[in-house]
Every structure is written in C-alpha cells, then in structure tokens.
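Here the complex is missing a single protein chain, while all its other protein chains stay put.
Order of writing sets the labels: A and B. Residues in every chain begin at 1.
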Amino acid sequence: MTDSLALFLQVTVNGIAIGSIYALVALGIVLIYKATEVLNFAHGDLLVLSAFSAWALIAFAGLPFWLVLPLVAAGVAALAYGMDALIVRRIAGQPAFAGVMLTIALAFMLRGLVSMGFGTEAQTYPTPWSGQSLRLGGAAVSELSVVILAVVLVVTAGLWLFFTRTRLGVAMQAASQNQLAAYLNGVKVKRLNSLVWALAGATAAIAGVFMAPVSLVDTSLWLVTLKALAAIVLGGFGSLPGAFVGGLLIGLIEQYAGVYLPHGFKDIAAYLVLIAVLILRPRGLFGEAHGRRV
Amino acid sequence: MTQPLLELDKAALSFGGVRAIAGLSMQVHAGEVLAVIGPNGAGKTSMLNLVTRVFDATQGSIRFKGQEISRLPRQAIAHLGIARTFQNIELFETGTVLDNLLLGRHRFGAGAWWQQVLRTPALTRIEEQHRAKVEEVIEFLDLSPWRNSLVAGLPYGVRKVVELGRALATSPELLILDEPASGLNPEETRDLAFWIDDIRSDLGITVVMIEHDMALVSAVADRVICMAQGRVLATGTAAEVQAHPDVIAAYLGT
Partner (left out) sequence: MRFDYHTRYAQGFALLRHTRDRVGYGLLLAVLLAAPLVLSNYLLGELAYILILCIAAMGLMVLTGFTGQVSLGHAAFVAIGAYGHAWMLAQGVPFLLALPLAGVLAGLAGLVVGIPAIRVHGLYLAMVTLAFSIVVEQVIGLWRGVTGGFMGLPVETARVWGASLGSPTPFYYLCLAVAVLVLLALANLLRSGIGRAFAGVRDSEAAAYALGIGVARVKVGAFALSAGVTGLAGALMAHHLGYLTPDAFTLLLSLDLVLMVVIGGLGSLRGAILGAILISLLPKLVTFLKGFLPEAASRQFGLEIFVAGLVLALFVLFEPRGLNGRWLKLRALIETFPLYRRDTFRRQKSYMKTERNR
C-alpha cells in the first residue's frame, strides 16, 4: 500500500472517529429541536458536565466504566428533564430567539458551575478499550473509536425508529408543529417535551463519557456544540439521519482539511461548511424546504 | 373600449404538482368595485398573490394600465399604485396605529439618508406632510380614538380597519382586499360597505375584493367574478352570478 493511500485511509478513519462524536452531539440537539423548536446551545455544556462527572466518579469513587456510563447518563438525563420542566418550558410560545437566548444563558450557567465545581485543569480517565487498536488496511484505528461509532449507529437508528414508528414519537412531532392543537388532542405536551430533553441529555452524556478519553476533559469542550451545529446544518435541520451523516462528514472534512489544506483551515473548516451550506442550500442534505401562506 | 386597469391573460400558477391557477383570464375596469367569489382553494388569494408578485406566474401575462407586471420585483408593485390587504392580518405588531399607517407612505419617499440623520427642516416638513396625509385616512376610517394605541391590543375589527387604512395610505389606484369582512360583526360589515363605496366614489380608487359574504357583495359590487379550481366560472352583476347554475353547483348551493 502506497504511503499517500495509507495516509488517506488513516485520515479517513480519524475523520469517522471524531465525526461519530459530532454526530452523537448533533443527534441530541436535533432531538430537542424536532420536539420544541428550541436550539439547545447548552448541549455541549451537558457533555462537559458528563465528562467531568465521569472523571470524578472514576478517579475519586473508583467506580468501573461500565457503572459510570449509565449512572452519568441517568443523572444528566434527569438534569436535562429538570432544565426543561423548570426553566425552558416557561418560554413556550415565544419566538425562537427567546429560546436561543435562554439556552445560551443555561450554557453559561452550566459552564460556570462546572468551572467552579471541577476546576479548570484538563483531565482524562481510562476506559476498557483504552490503548488498544486494530489495524484496518493500512490504518490504525483505536478500539474505542469503533465502539463509539457502533454506539452512535445504534442510537441514531433507535431514535429514528422512535420518532417515525412509535405513537410517542409521532405525538412529539405533532406537539412541535402546533402545540395548542396537540394539547387539544390529548397529547401531554409538557411532559413529552421534558422527556425529549431527558433523552437528549442522555445522548450528550454518552457522548461526553466516551469523548473524554479521546480528547481530554476540559471546559473548552463545549465548542463541540458549534461543530455539531455545522453537522446539523449540513445534514438538514430537523433530520435525524441528517445529523448522523452531517456529523460524520464534518469530522471527515476537518481531518482532510488538516492534512491536505494549508495551515489554519482545519480550525475553520466546519464553520466554512456551515456558512456555505446555509447560503447555497439552506435545507442541507436531508432537510425539508419550508414556505408560508400569506 | 378603454383598456382595462388590470388584466390577467391566461395566467397560470403551479406549486409543484398542484395547479392553483389554470388559464385565468379576467379584467378589472377603472372605477369599478369588483368582487371575486368562489369556494376555498379556488385560487382567489393565489390570484392576488400573482398580481402582487408574491409568486411568479408559470404562464400568461398580467398587465396593469397596459404595462406588463408579471416579472417585476415584488416591492415594485406598490409603487405602481396597487395596494392590498391580507387575509390573516399582517400588521406591524410592535407599532401604534400611526406607525402602521405612516409606513403606508413609504413609496412617496422620506428624504435622503443624510437628511434623516441630520433631521433638516426640509425633512421635518416631509414628515409633517406624511402625517397630514395619514390623518386624512384616520379621519376617513374613524380611527381617531386609536391613533396612538399599539395595534397589538386592539380588537379584531379595529385591526382590520387599520390594515385597510394602511393600504389606503399608499394612495393607490387599485386596492385589492382579501376577505375584508371575515371576522367582522354585522355593524362592522355595514361600515365596511359604506367605506368601500366611499373609496370608489370619493377617492376614485378601483376596488377588487375577494369575499365570501354575499350580502356585502350584493350591496357593494358592480361586477362579480366567480372562480373555481383556478379559473373563471362566471362573470356578471351580483344577481346574475348568484343565479348562474355552475356557480350554484360549485359554491353557493341551493
């Protein structure tokens, strides 16, 4: 295998590995958006909270990874449920801007609390797959990345089925389109929305717990929210498969940019993609086009 | 035969596979009050949206005073002297009645940007002129009690009148009303009938109204066009159209 092909393969593998994390984060954000049309800017901070919590549980309480994952997921899901039930729910009916502002406010609050509670130093912790890698063709891929990708695939498929095939999922979609009508049809809108937040919180937790070993736990991890936004835009707003595909593509584009484009492009690749997609094809790959009757 | 004020010639409009308007040909003569009736989905509002360039006609031509307008940019229509109201009121919710009406004067210009920044005496005069014109509209529509009220808190009937006033403030030649009487009580509808009559007689404005209220149509309209499925079904006076068998079958019922 030639060197350049081996390099390409390695970069592709890395891209998919990091892309699957972006996909998982994007999924969580799309979930909430589909149900409540609120764009959750605090999602990345839920991820950071999960990562730090996992670190604290592993490093100080000595709990094994297998136990920490569901614990943190449940905890953050409960927190997300609370966030919606107590705070975000109150701005239902106001324009989208209010939701953006409120989630930005929550993001700030979470970030502040995490900084104060866990300190500012970057941390990491071991997982059952740390340090082990497979060879795929000419590329080395860490077992952890494979596991992450598998988890993301399962979560995406599960969520998509949930929204399209189950009554609860359809009810959620109805509530997002016309809340009053959904109420009148007996849909328990408030509880449903909080459940969606809990679900999204769980996905953020899973992403956070798995991501930390990949790239150090640090408050700046919240920036992954922005990458996830680029993924959602690319995949098409409101589309779960779109979020998945978008995440992988953004991961790939970043890695390719880092290797094949001049220095500095890697950091802004995701944002350039976001800008380009919104200007040229706002509905992304799988999104729907919307119009309005006057 | 003088040329019609507004003419649609075999206009067609499709949304993907849905044909909202198919081969629509109709004329509006200066100085008349024309009512357009028909079942929901007949294409009445689509026709209005075609004329005001919200949508592009897929076929056919639309002429206003002989000039082809089917390819003009959307904001050019008001400058020609065509004004419209909306089926679901589209007021500027954060403003007062006065703010809404003043915006109706936009097409007459409000001074150069530097005049606005420096607030020159010339600009103050322009603003006063606009305010004077708007006061005429307020007077005409009895909106004086509501002049400085925020539109957001006003009763529905008053909001409809403000919407009408805003369209009148543009000093149009042709005024197209989209269901002006929907949601109005009988007293308000009666006021509306008088106003439409005055608009035609005193202000010399041609009125096209899309309406479902047959009593209002009979009282005010000179001519009625009934549309169904995107094309004209019948034309004539109110009595003629109401007696037309196709119209009865498609819309009025027995």
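Please note the rule applied: contacts are C-beta pairs under 8 Å (C-beta built on N, C-alpha and C of every residue); 3 or more make two chains touch, one makes a residue touch a chain.
Just so we're clear, the structure is a prediction, and the values are computed from it rather than from any experiment.
Every shown chain that the unseen chain touches in the whole complex is listed here: A, B. Set against the missing chain, the residues B:I77, B:I138 or B:A221 yield one that touches it, B:I77.
In the complete complex, the hidden chain is touched by one of B:R19, B:K65 or B:R131, namely B:R131.
Although one chain is not displayed, chain B still touches it through residues 52, 54, 73-79, 83-84, 86, 90-95, 99, 102-104, 106-107, 109-111, 113, 116-119, 123-124, 127-128, 131-132, 166, 170.
Considering the complete assembly, chain A touches the hidden chain via residues 36-37, 39, 87, 90-98, 100-102, 104-117, 119-120, 176-180, 183, 226, 229-230, 233, 237-238, 263-264, 267-268, 271-272, 274-275, 278-279, 282, 290-294.
One rule holds in what follows: only the chains that are shown with their structure count from here on.
Distance between chain centres (mean CA atoms), chain A to chain B: 48 Å.
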